[in-house]
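Excluded from the complex is one protein chain; the other protein chains are retained at their positions.
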Amino acid sequence: MALLEVESIDVFYGDFQAIYGISLSVDEGETLAVIGANGAGKSTLLKTIAGLSRPSAGDVRFDGTSIATLPPHKRVPLGIALTPEGRRMFPSMTIEENLLVGAHKSRPGPWNLESVYATFPLLSDRRSRLANNASGGEQQAAAIGRALMCNPRLLLLDEVSLGLAPVVVEQIYASLPTITAQGTTVLVVEQDVMHALRVADRVQCLLEGRTVLEGTPAELTRDQIATAYFGI
Amino acid sequence: MEWANAVVQGLLLGGLYALLAAGLSLMFGVMRLVNLAHGALAIVAAYLGYVLVQNTGLPPFATIIVVIPVMAALGWVLQSTLLNTALNKQALAPILVTFGLAVILQNLMLQLFTADYRSIQVGDLAGASIQITPEIAIGVFPLITFIVGVIVIAALQQYLARTKTGRAMRATSDDREAATLMGIDNKRIYALATAIALAIVGVAGIFIGIKTQFNAYSGDTYLIFAFEAVIIGGLGSLWGTLAGGMILGVATTVGAQLFPSSGTLLADLVFLAILAFLPTGLFPKVVNG
Partner (left out) sequence: MSLALSDNTAGHRAQVHRSTRASLVGLVVAVIVVVSLAYGPFAFLTKGNQQNLTTLFIYIILGTMWNLLAGYAGMVSIGQQAFIGIGAYGIVYASDILGLGLWIGLALALVISGIVAYLVSFLAFRLSGGYFAIGTWVIAEVIYLLTTQINTLGAGAGISFTAFRGYKPEIRIAVVYWIALAAVVVAVAVTYLLLRSRLGAGFTAVRDDATAAATLGVNVTRSRRIAWVVAAMGCGLAGTLLAMTTLNVQPGSVFKIQWTAFMIFIVIIGGVGTIEGPIIGAIVFYALERYIGDVGFWYLVILGIIAIAMVLFLPKGLWGLISGNGRLRLFPTGYRLTSPLPTPIANGTPDSREGESS
């Protein structure tokens, strides 16, 4: 059964509609990549799943029950964690404090300070550095670690490659298998299609707030993806 | 040696100003809300202590057992109802609402207690002092005020730095939206922050009641002192707030000697000078909250 089901949601910012009837579903243990150009509505989709935005139509179900009206802080204990675009670290707190805040509503599970440091070795000697003074890569790793600290069933990752050097992006993506190996369901959002295709079981491509293509990385051709991505 | 005494008294008085400032600073740090009813609430606590001493015969310092929980509960309720609503409205709403609250509280107190000055009697303690040198004597009550001020600031600092809810408060202060993604219910955090702030204001109120004569209008001065200590110390630095309180304390006691007819003038001028020349305060932000 699907862990997450999004059913034809519409999402507005004031009068502006960012999402038009998008549906998706992710099975437990699966990794879904949502790709699309800048402004396609990817972040809005994740925010709606995490509770920061509310759909005006449609439904969001988690483990069979509707969560569309739950505030974000009540979705965390159910096992939904979002690593937001731009990382959004707590700048005045250290890396370790950031991780501890991630465990505010922790569920039982494999993730704790120790396992996060083991998965992201670059963090372990940066524990007591202020997040504000950490490098982009350190911040991104910490942001993912922070989301893991609540032992989520569903991890939502928004543009983890954004603004990072290719080597660092490699490092971060290299840790994804460790995460999925724990049975965590992952929904990654990327503009960087190559990375998304490599880690995903399935891909869904958005264009101007609508789904224009879905399939497994194996069955989709480069041309199909390029057409869907740019809408040409 | 009047001057030396004034300075020592002033430094100790800084403990009281720091208590007042800590509450204001906590609420501002966590939710960017400047509580204009802060001074009025300190006087509410002073009256509460006064009424308890008059009617139950509770020893003055023991009133804290009642005043702290009552003020904390008041803070919780106030935040959960009025202030959280105000924070969700237009930008000016929180300031205007706390201003309205100050007016309401002040006039309710006038109605209940008239404009006559009251004070909480502590008997011999009021005049007790420890002779340090032949010229300098340290008042026992000012000393207690100072020690309590330091303890409260240290405790608050530790709470914010080391506990889970303290961290959640700092996280909410840094980025409210990101904090909700960690499962933090910011309305609860806000209510808790205001409860703690008012509990500290409660302690300050008792000390105000013992230290001086007060009436419903006295809150104005204490709001200003709290604010000045916060700005002098540097926004967001609790120990800075203590230092700011001590500087203000000295400015008040020395000022009272210089301009007996306008006692707070020197303190206000010191504040303005620091605002002019050190706008980030003595201790620019180190830790949030």
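Going by the order they are written in, the chains are A and B; count residues from 1 in each one.
Please note the rule applied: a residue touches a chain if its C-beta (ideal position, glycine included) is under 8 Å from a C-beta of that chain, and two chains touch if they have at least 3 such contacts.
Everything numeric in this text was worked out from a predicted model, so none of it was measured.
Touch with the chain that is not drawn comes from one residue among B:86, B:138 or B:203, which is B:86.
Only one of the listed residues, B:55, B:111 or B:131, touches the absent chain: B:111. For the chain missing from the display, the contacting residue among A:3, A:24, A:52 or A:93 is A:52, taking the whole complex into account. From the options B:11, B:26, B:48 or B:97, the residue with contact to the chain not on display is B:97.
Touch with the hidden chain on the side of chain B covers residues 28, 32-36, 82, 84-86, 88-101, 103-104, 106-108, 110-111, 176-177, 179-180, 185-187, 220, 223-224, 227-228, 230-231, 259, 261-262, 264-265, 268-269, 271-272, 275-276, 279.
We adopt the following convention: only the chains that are shown with their structure count from here on.
Mean C-alpha position of chain A lies 43 Å from that of chain B.
Within the complex formed with chain A, the residues of chain B that make contact are 164, 167-168, 170-171, 173-175, 177-186, 285, 287-288. Touching chain B in their complex are the following residues of chain A: 50-52, 71-74, 76-77, 81-82, 84, 88-93, 97, 100-102, 104-105, 146-147, 150.
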